[in-house]
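Taking it in order: structure first as structure tokens, then the write-up.
A protein chain is absent from this complex, but the other protein chains hold their places.
So, chain A:
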């Protein structure tokens, strides 16, 4: 059975390595543990409310796994499609800002030119399981 590090390993970019070769386990178990779901919900503020959502996640992982069919040993990963582009350097001049009124219009709740954060935003507790839908209601 795969460990969750395999899945996360796909996302992390730590040089040229790409997880484990798939040859040994072509149709391995795609089960995603409850622990992983909790972890993802906290990290990405998504709500895997139903078994259907979890199943969809598993299908997505299976889809991405097809990348393993390609042998990438010794191949330098492409980190950015922009790798041949020039990084434009801007001169250090002030050309933006001064639009507080406009920006504040985007927020439901403002107090004297400050944005108001949803309650519990700055306590560590809020990091535990605040789902997307709950956030929208505030």
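Everything that follows uses one rule, which is that contacts are C-beta pairs under 8 Å (C-beta built on N, C-alpha and C of every residue); 3 or more make two chains touch, one makes a residue touch a chain; residues count from 1.
Here is the rule we use: contacts and distances are computed from a predicted model.
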Answer for the undisplayed chain, UniProt naming, from "Exosome complex component RRP46", "Glutamyl-tRNA(Gln) amidotransferase subunit B, mitochondrial", "Malate dehydrogenase" or "Myc-type, basic helix-loop-helix (BHLH) domain-containing protein", is "Glutamyl-tRNA(Gln) amidotransferase subunit B, mitochondrial"
Chain A residues touching the chain left out here are 8, 11-14, 39, 43, 45, 79-100, 103-104, 106, 111-119, 121-122, 124-125, 127-128
